[in-house]
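Of the protein chains in this complex, one is absent; all others appear in place.
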Amino acid sequence: MAIHHVTAPVAGAAARTRPPEPFKERAARPPEPGPVRSGRPPEPFGNRAARPAGSRAALLVLADGRFPAGGHAHSGGAEPAVKTGRVRDAATLEEFCRGRLHTAGLTAAALAAAAAAGLDPLVLDEAADARTPAPALRAAARRLGRQMMRAARAAWPSPELDALAAARPRGAHQPVVLGLAARAAGLAPLDAAYASAYEAVSGPATATVRLLSLDPFDATAVLAHLAVDLDQVAGTAAEAAARAVREGAEALPAPSAPLLDITAEQHATWPVRLFAS
Amino acid sequence: MHLDHGNDFPERHTHSAEAIRPDGTRRALRIGLGGPVGTGKTATVAALCRALRDELSIAVVTNDIYTREDAEFLLREAVLPPERISAVETGACPHTAIRDDISANLEAVEDLEDQVGPLDLVLVESGGDNLTATFSRGLVDFQIFVIDVSGGDDIPRKGGPGVTTADLLVVNKTDLAPYVGVDLEGMARDAKAQRGDLPVAFTSIKAEGGVRPVSDWVRERLAAWTAENAAA
Partner (left out) sequence: MTVPTAPPPAALATGFGVRAAARVVAVPDGRGSTGLPVLEGEGPFALRRLRSAGREARACLVGAMSAPLGGDALALSATVADGAALRFTTTAATIALPGRTGAPAAYDTRLDVGEDAVLRWLPEPLISAGGSDLRMTTRIDLAPSARLVYREEQVLGRAGEDTGRLVTRLTVRRAGRPLFDQELAYGPGAPGWAGGAVLGGYGAVGQLIVVDPAFEERPVERTLLGETAVLTPLAGPAALVTAVAPDALCLRRHLDAAANLMDW
């Protein structure tokens, strides 16, 4: 696996590892008519034949903040962070998002990539439970997973989605469903990791605009600043998923953020709140 | 490719929108109630429950800006047993939850039907929002838009999707008209101009029997819908 070390152009940031570059591979691929792509470049791991080749643009649909899967009602921990003053402006929002991205975000992105790579979604669902110690966050993940399932089955009908919906009628963990949706859309594990990782920061950023009346341009700039981190997390997640294909789900990373877990439980007891989590 | 499921699209994701559920039973009629803040949506829901609960099996889904406020009002008023009231959290955007991303509401409706058994009617109440907030047709069969006279008699003339397209426009708090200098006949004319043949109910929900025009309309809708889907 080719990994290029580059120095990030962010002041004060350490050199970051860049993920494998599917964009270049894909850009080099000549456009083909029709839905079947034959000249697809070699993929990092197997299980590709079982699913349809899709359009890369499906990633835009999946990662769109307007994808109707319930995310708008969740703050990703931003609501309690705003209340305690830990998030109070664009700078603290950025550090919050960076921390969330490299912890809960990476965990979710790796689960999503693994589901897209064809790992057993029920094994991944169990791995997600073990990686989500806060019951409020397990409940939110399953609720969002069920909502994601509804949207995904409408957008990309697939027997694999049907099977998971039947096996987990109350909802599987959202990253697992997202990864399986990406797979149904013909997207690659890295694509699923990108969608999941981006969601880990776009949720809190959008919520903070509502909670703090933060300037939406500042919030968008925060997301733009996190692009290098997003590349890194998505790349790490996809590599881990490739390892998990060979070694099992335990090879997936499990980074965690103590304050997100603690404050999620506090938030769940609030009688009055704007966001579901 | 698995994309050619033309025969069951789009019912696949909104399968709950079909009148007949997978187990062969008929699902409940779903009616949405929207409208600006403070016009009496929750009071209308409460009054409808009181008027209809002896003849129909009813449940309510609320969509609040703040968690549970409306659900708790309904609980306090004891218009329905608690297991028949469900609150959807909307992330400060009720109009998103009833129109753009209805997934949480669909789940709440389905869960109510699963948990309390066959229902005749589910009322989906939106949190107070602006004049453009309407319900998705994927979520409700009919929608009621509630405005009141104290918001000004020019609201029907201004129109907007809620006023123009709702299946029933309720103009509430008519008892206040003399105090706020509102011309009810003018409002009726403007509404007629905006809505054509769609009905308008002038009410004072809090008065004795005030909900009658609304509950009668709901009964008619339910009867027609039931007849239509029994034939199908």
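List of remarks:
Note that the chains take the letters A and B in the order they are written out, and that residue 1 is the start of every chain.
In the analysis below, contacts are C-beta pairs under 8 Å (C-beta built on N, C-alpha and C of every residue); 3 or more make two chains touch, one makes a residue touch a chain.
Note that the coordinates shown come from a computational prediction; the quantities given were computed from them, not determined experimentally.
Shown chains touched by the missing chain in the whole complex: A. The omitted chain makes contact with just one of the residues A:Ala63, A:Ala90, A:Ala109 or A:Ala127: A:Ala127.
Within the whole complex, the absent chain has one touching residue among A:Ala63, A:Val87, A:Leu161 or A:Leu178, and that is A:Val87. Among the residues A:Asp64, A:Glu95 or A:Asp215, only A:Glu95 touches the chain that is left out of the figure.
Touching residues on chain A toward the chain that is not drawn are 14, 77, 81, 84, 86-87, 92, 95-104, 126-127, 129-136, 138, 229, 249-250, 253-262, 265-266, 268-269.
Definition applied: only the chains that are shown with their structure count from here on.
Taking the mean of the C-alpha atoms as each chain's centre, chain A and chain B sit 35 Å apart. Those residues of chain A that touch chain B in the shared complex are 35, 52, 66, 68-75, 143, 146-147, 150-151, 153-154, 156-159, 184, 207, 210-211, 270-276. In the complex of the two chains, the chain B residues touching chain A come out as 1-3, 5, 9-10, 12-14, 65-69, 88-93, 96-97, 100-104, 106-107.
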